[in-house]
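Reading through the structure tokens given below for one structure.
Only one protein chain is missing; all other protein chains are in place.
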């Protein structure tokens, strides 16, 4: 007889790596303002793995939502049903977000620049758009008022651009002092998690610096998929791959997202 | 045997006359912002006698209160328990009163002048008061934003003064055009009901004119109890005395105000 | 003070060509049936105000009812683009669409100012973003106490605000609960209002988290059970996520879209349940 080894789970997909790495960024977070998509997946994973007490806040007004299944929209009934309280949309923005009570905001974007400014409005010219995107929603105020911002988005030469087609949301503006000059009270983006690696703003220049690549990702690829001269940390590290524990928790979470009875 | 006559009810007191006459002024009113005291008694009497559908709004946030017993305070539990909805204090002032949704406001005061401006702040000098009164509360905004205002107060040379010790609430300011200049959107005081009679602002000069005296009140008394040269309507009338029906309804209402079990 | 009318009478009486019409409902309680009635009655040149234009807005735009869209986030949540909105903006089909774009906070506070009887509201706005200077209804203002610069947004006063709620009583008091969004402010800011409801009851039993719109601020109530599908009404229905997903294919192509509207929304159609 032998101590049979369990057959290993399939390796993590790039979306799974993004979700797990973003979730790790929420360790110790008390309150998190959550957008839909991978940010929501990451926030809910963090609540299960690292921060069971984290208060998830959705712009639909749900405070303390504890969804059993991943919501498809920020107004999903599951969010209201499991929340500590549901407030109006004006109240969530005025009293809770603008009031400066939220530690971390999670955002995605279609375009990002070297100072982590974000575009979710338009590709091409605003008045003659090549691709019209949804627009601002809560993003400008999330980035302005949360203590810090975690950005999660796929990295490519199309998304990591030298100049945004439209500045929907200010990250670090044009660099040092920009947020202070604009009266933005949160500290802004502290990390950008992509499918290739992790970037963090340089403390002095505020420009994004590649600090880690995910397992199997070549540095050259990260540079090629960045529309500007990408700065790389001297101590560039490789992301600790998702553990079996992290992956199984993530896959269980996603599996719960099935059509309603 | 004789068809014995019912013993007549005791005659109306001056407070009862004020309440009944003020209640008559609420005929046809859809929404009424109610202060405590005789205004509250009058508003609740009107709801029972003339305007069963009138929505009584209290500054404590109770909208559509239907108290079975007269409240002692504007935050009486009875008001919340019987209301269609209770909103916060900021909301009642911002969305409901300032929003311009209330037809009639009812106010009392310690002093009034010829233009129906009101003082509920201080007798004597503000910085060295002879008598310190409660202050403004909701009165300035009630008088500013309600469609019209019904003032109810006892009339004497001490309360009807040539010059207010303090202008807490603007009625008709210094006369024609004053409310427009100050940006006050309601029409202001339309009637002042006292223990001696009824006064209404002259349409052109906005000065209060005595239009009726209560039964048994001498015109000379009304003039003596007014601290300015009182104008009298050419067609001065005598108040229709409270009917048995009005009086018994009022006395039933007041009788219900007994200490709680 | 509230009229209780059939939906077609209600819309015919309250909404006219060229009106500024707010349709609110934040994912939850979206007034789809009323939006479809606007399409059936062929309303034109509307200024449509909606924080989160989604399928119903896509339908109104694709059917040519809308001249100007005032909004803060336009998409099919969790699915992708609104193809009719994009076609209008990218290719002016069926005709050019003007837009006035805000952040959620900016547009929500325009309703708040309108509901509050104020000419404007103040917020920490869109400083440094491309939204600055694009709307005539957003300006910078200085705090008279600290000198700090913040944003002012102009009060919004729709001619008509249309929302969906769970219940009304027979005198027109309205009760909604769950995610209540910006509906109260939209109704209070508007000159006229239409509330479609799942049911009309004798008495509104109190509910946790419920918002009440007293009848004296509601012009008209129409009983339209299921009138929020494919959105949902907490306590009555669940969100039809599958329909939201299917809309992507239906709306991507002009002909497919028009055929779907003819089959499900236009007069004589069988209704929207696929």
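Lettered A, B and C in written order, each chain numbered from 1.
As a working rule, contacts are C-beta pairs under 8 Å (C-beta built on N, C-alpha and C of every residue); 3 or more make two chains touch, one makes a residue touch a chain.
Keep in mind it's a predicted model, so treat the numbers as computed, not measured.
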Exercise for review: Taking the whole complex into account, name the chains on display that the unshown chain touches.
Suggested key: A, B, C
Point to revise | Touching the absent chain when the full complex is considered, from C:1, C:79, C:118 or C:245 | key: C:118
Check your understanding: Looking at the whole complex, which of A:9, A:68, A:85 or A:157 touches the chain that is not displayed?
Key -> A:85
**Study point:** Among A:63, A:79, A:167 or A:230, residue touching the chain not depicted
**Key:** A:63
Check your understanding: Which is it among B:23, B:45, B:74 or B:196 that touches the chain not included here?
Key -> B:74
Practice item. Tell me where the left-out chain touches subunit C, residue by residue. Key: 116-124, 137, 139-141, 143-146, 148, 150, 152, 154, 206-210
Exercise for review: Spell out the interface residues on subunit B facing the chain that's missing from view.
Suggested key: 36-37, 59-62, 71-77, 79-81, 85-86, 88-90, 93-94, 97-98, 121, 126, 129-141, 144-145, 166-170, 173, 178, 182-185, 259-260
Revision key, fill the gap. Logged for subunit A, residues touching the omitted partner chain are 30-31, 55, 63-64, 84-85, 94-95, 98-101, 145, 185
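We adopt the following convention: only the chains that are shown with their structure count from here on.
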Check your understanding: Measuring between mean CA coordinates, which chain is farthest from subunit B?
Key -> A
Check your understanding: How many angstrom lie between the CA centroids of subunit B and subunit C, rounded to a whole number?
Key -> 41
Exercise for review: Calculate how many whole Å lie between the centre of subunit A and the centre of subunit B, each centre taken as the average of the chain's C-alpha atoms.
Suggested key: 58
Review point. On subunit A, where are the residues touching two or more other chains?
Key: none
Review point. Do you know which subunit C residues sit against two or more other chains?
Key: 184-185
